[in-house]
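What you see is the complex with one protein chain gone and the rest in place.
Which chain is which? They are A and B, in the order written, and residues in each are numbered from 1.
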Amino acid sequence: MLGIPTKLKRTKGNNMNEKTLDLIEPELSVKVLKVTGQKSSRKRILDMGLTPGTRVDVIRRAPLGDPVEFKLKGYNLSLRKREAETVLVEVVE
Amino acid sequence: MKNNYGNKEVAFSALAGVLYALFGLVHIIEGLGIDTGLSGMLFIPGDILGGFCLVVIGAVFLIGFKEMLQGLNAGVSFVYVGILMSLIFMAVYLLIMGGNLLDSFIVPDDYEGWSVMETFRPGIYLGLLSLAGILYWRDRFSLNEVLVFREGA
């Protein structure tokens, strides 16, 4: 496939809780740490409210496993795993 | 935790679920060319795709039934979505029936020996059940323009 954004390194040195958003199981909640990825999609993701510190609830995956639905700032958003992969998050208890 | 549904919802979902699934299956079996003997009596001619839709509605009710038996509050949402879907299909079947009736006046030659009852379907009479359901639970389908199923009502 064309244009797969640079994957984040999944192993993070300092914090074991850091993961990319696509890896979070439904019904968990996370806090956004950083948005990476390509410029245009990164800006849109930020504009949609996935700014650092925002709490995001992972709601469910689509029946075929992709895209994934999230709830943040009182509304529901869906991202393909490819986009979710560019969002670095930390699981909150 | 207090449940947001009662025995009525549970019984309704079981009844509607079994009926829709069963009649849908008959549609499909007839559609595969196997005569069940039910097509004349219950207006269930062979119709694989239509039968599939009824089975899906049945499955929605039955999954709701299962979840409510397990004590899951969200199970009741399957009952309401099932009711909405069965009403949508009732409307679709009624429109097709009306369309056919209209067509039989426009091109009578194509409709020789045809009666409007040939387009009468279980999707229509089973829908009456859901019509009763929505009337009974109408306060759960909020009048505000959002489908807020009031919880614990």
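Basically, a residue touches a chain if its C-beta (ideal position, glycine included) is under 8 Å from a C-beta of that chain, and two chains touch if they have at least 3 such contacts.
Here is the rule we go by: contacts and distances are computed from a predicted model.
**Student:** UniProt names the one chain left off this complex as which of "NADH dehydrogenase subunit N (Ubiquinone)", "Ring-1,2-phenylacetyl-CoA epoxidase subunit PaaC", "Ferrous iron transport protein B" or "Aspartyl/glutamyl-tRNA(Asn/Gln) amidotransferase subunit C"?
**Tutor:** "Ferrous iron transport protein B"
**Student:** Can you name the residues of subunit A that touch the chain not displayed here?
**Tutor:** With respect to the unshown chain, the touching residues of subunit A are 1-3, 34-35, 38-49, 51-54, 59-67, 69, 73-80, 82-83.
**Student:** For review purposes, identify every residue of subunit B that touches the missing chain, sorted by number.
**Tutor:** 49-50, 52-53, 56-57, 59-60, 63, 74, 77-78, 80-81, 85, 88-89, 92, 95-96, 99-100, 102-103, 106-107, 142, 144-149, 151
The working rule: only the chains that are shown with their structure count from here on.
**Student:** Determine the centre-to-centre distance between subunit A and subunit B, using the mean Cα coordinates as centres, and give it in whole Å.
**Tutor:** Using C-alpha averages as centres, the distance is 39 Å.
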